[in-house]
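The complex is shown incomplete by one protein chain, all other protein chains being positioned as in the whole.
Chain IDs A and B follow the sequence of writing; residue 1 opens each chain.
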Amino acid sequence: MKKFLIFTIFIYSLLLISCSKKDSEVIDYNKKFMINPGGSLINAMTGEPSNLIAMIAGDSASSAIAGNIFNSLIKYDENLEYAPDLAESWQISNNQKTITFKLKKGLKWQDGKPLTSSDVLFTWKLITNPNTRTPYASDYQLVIKAETPNPLTFQITYADSYAPALDTWASLHILPKHILENEDINNTFFSRNPIGSSYYKLDNWISGQQVTLKANEKSISGPPFIKKLISRIIPDTSSQFLELTADNIDVMNINPIQYQRVFPAKKDLQRKIELYKELGNGYTYLGFNLKKAPFNDIKVRQALNYAIDKDEVIKGVLLGLGESISSPYKPGTRWNNPNLNPYPYNPKKALKLLNKAGYIKNDKGILLKNGKPLKFEIITNQNKQREMTAVLIQRRLQEIGVEVSIRVIEWASFVNRFIKTGDFDVVVLGWSLSLDPDQYNIWHSSQQGPGQFNFLGYSNKNVDKLLEVGRKELNILKREKIYHEFSKYLLEDSPIVYLYAGYSLSAVHKRVKGIKQPSPPAGIYHNNYDWFIPKPLRRNEIME
Amino acid sequence: MKIFLKNPLAMSGFIIILLVLVVALIAPVIAPYDPNFIDINSILYPPSLNHLMGTDGLGRDVFSRMLYGARISLLVGFVAVGIATFIGVILGSIAGFYRGWVDSIIMRFVDIMLSIPTFFLILAVIAFLTPSIWNIMIVIGLTSWMGVTRLVRAEFFSLRQREYVLASETMGSNHFSIIIKHLLPNSLTPIIVSSVLGIASAVLVESGLSFLGLGVQAPTASWGNILTDGKEYIQFAWWLSLFPGLAILITVLGYNLLGEGLRDVLDPKNKN
Partner (left out) sequence: MTAYLIKRILWMIPMLIGISLISFFIMHLAPGDVTSNESSFNPRASEESRQKLRELYNLDKPVIIQYGLWLKRIIELDFGNSFASHQKPVLWERKDKSGNITKGLIQESLPITLMINLLGIFIIFTISICLGTLSAVRQNTWVDRSITLFVFIAFAIPGFWLALLLMYWTGVSNQWLPISGLHSPGFENLSSFGQFIDLLKHLVLPVSISSLSGLAGISLYVRNGMLDILHQDFITTARSKGLQENKIVFIHALKNAILPLITIIGLSIPGLIGGSVIAESIFAIPGMGKLFYDSVLMRDFPVIMGILTIGSVLTLIGNLLADIGYAWADPRVRKGLVK
């Protein structure tokens, strides 16, 4: 028996020794390096992609991978303006109802077959087919006629002018007709063995472990510099961070504490890892259930808005890595109304408004109206930042005599048990936004059904009208005006308290070059095909 | 008692548990800060005289949170084990006393529950019911009564044949009073030992659930969620994970040592 113990210990120590230390010669990553193709980039994701057909998937891991394999007709450039992708140009008819896309010449799928307008038509038919299990069909169902006059032209007609149209075509991946024609899209091998047209193609996929993409030599825009993109699936973010510091992954998303505190304190990390920050496409808010008293009273909503210190939230939760906002758009974009300002933190004004609404402080400092205290529950889903935000808000509201409790709920229960049934007081949540300013689904009074997105129950005739006009108006300047006015109403009504728009923070190993610093509006990843890894800095264990 | 005193491991277990209990009870007296007092100007301070165990990501005093966390973690342990013991004693008594088909049904149910991976069951139920502290205690309790049931049943099997039990049965005492007066008091040893060990497991299960995001929810502090908060910064803010980690380790260790010690002391086999 003792022999066995010794044997086990022996095996363990053998393993430890055989894992020789890596040589730690100091490399100067800041030197100028030659651009040459080759090398591989390893990044980390927390979940496995479910399906590489984006119209069916919907999780962020899937869209991150699929985005490297498929093209859309058009795309957003680094300044978030429309740019050619498969289409070299597009034209909108005078009545604003027809769009004609001209495809680039010589487009090919990765298997060498030509990519033509019939593939585009096929994709449109697919997404509007009632048997396709996609949540995204409604935008494309507005198209009443789709035609392919010739292999390089694709033309669609809407019943009424539809302003977000281009945005929807920029997010639809074009799929190959010759492969999928006789397949059941809901249930096809293609979702794990995609044939695409973009810079990369699938090399191999080890379930639950990693997805490897390699350069697609047939891509119209030419192959990318980095030959292999390896996405490792590491569910736990602390494990991811250890992998990053041990040099085993090159890219990961980090949190504000890692960005502001850990990196500045660690010289060895700074030497080899570059940090990037960019404003994300979303914001976090505190939303009132407007169908419930006392939140149906605008004075109460405004009062609570004044009583919440947004700067404190940004400082405490994001360590300053976020911006306060006053309209539901990304700061710095044209849709954002520059004349609006957030409600300043002003507890005195808050109290005054609450007094007007009938709430009087008793001797214990609690606000009462007709003998009932002002008391509610904030619910939020399991998200560290939202949790902390709720805690900070709770403190400020308690200071003015409002009793607040917090409940953190796992996502699926959160949506089904509380949001869909309308059984909540106040939520802390976030909206991530598409680049088109249309927010009909969120704020129009007709969108309050169960499972629809105006679950707060917001209804304002002026806003309804603006939203209706806005989605038909194609003139960008007129549209800008419409949405600026919409934002003004929204801020005044205060159905939500805008809390912050946070930065998304990335850490990238310095061996990766060609990343724009500071990040352009579209983020660092928009040109990942231009990234390169100089030869001396490549990992030598991965063959190409 | 003498044997107990002679067993240094059991003794140290007892002392640890006593200390932790006292700390949990007098937490409000000795905690230097309100455990939920936020100070965003003192985020992630290392341990110092002002903050004995440093501060966390919202500038809250970790020492105070640990003290209050002790209450929550122990509460979870006690209530969960209380539920499990309650169910276990009742089912075990019925099965052991009546035997026959009643026993068969109860024991098949025990077998079924024992074949489902318990942690899976806990995960599923807590995720579905939304993780509140009460749900956690109830679910841990509802999934860990099988051991007690078996123990009580086995004890009853052997006790029922004793003369005094048979005697009181022939004298017409009702079943309930036989169970309460004669059978249960004599089966107390294994029940106590398994409860003490059960508390240790419950504390660990709570920390495991916290790691998965399904434990006691913010802003309430439990050792499990303080540790989970700290795991992101293990190389930077070491104090956030070291103290809760050690606290869980020592407490669970204490319960185990105590439980095993009690078993040795109370087990008639070890008397000689």
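We take it that contacts are C-beta pairs under 8 Å (C-beta built on N, C-alpha and C of every residue); 3 or more make two chains touch, one makes a residue touch a chain.
From a predicted model like this one, the values you see are computed outputs, not experimental measurements.
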Chains still shown that are in contact with the chain withheld from the display: A, B
Touch with the omitted chain, as defined above, among B:36, B:85, B:194 or B:241: B:241
Sole residue of A:232, A:261, A:330 or A:479 that reaches the chain not shown, by the stated touch rule: A:232
Hidden-chain contact residue, picked from the options A:416, A:475 or A:517: A:416
Contacting the left-out chain in the complete assembly, out of B:27, B:129 or B:266: B:129
Interface residues of chain B (partner: the chain not displayed): 8-9, 108-109, 111-121, 123-125, 127-129, 200, 204, 207-208, 211-212, 224, 227, 231, 234-235, 241, 245, 248-253, 256-257, 260, 269
Residues from chain A at the interface with the omitted partner, ascending: 1-2, 4-5, 8, 12, 15-16, 18-19, 21-22, 40, 42, 47-48, 50-51, 56-59, 130, 133-139, 186-189, 191-193, 204, 206-210, 230, 232-236, 238-239, 242-243, 245-246, 248, 410-413, 415-417, 420, 431, 434, 439, 441-442, 449-453, 539, 541-543
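In this text, only the chains that are shown with their structure count from here on.
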Separation of chain A from chain B, taking each centre as the mean of its C-alpha atoms, in whole Å: 42
Chain B contact footprint on chain A (complex, rising order): 237-238, 241-242, 245, 255, 257-258, 261-262, 265-266, 312, 315-316, 319, 382, 387-388, 390-392, 394-395, 406-410, 412-413, 417
Chain B residues touching chain A - in the complex, by the definition given at the top: 36, 38, 40, 43-44, 57-59, 127-132, 213-214, 217-219, 231-237
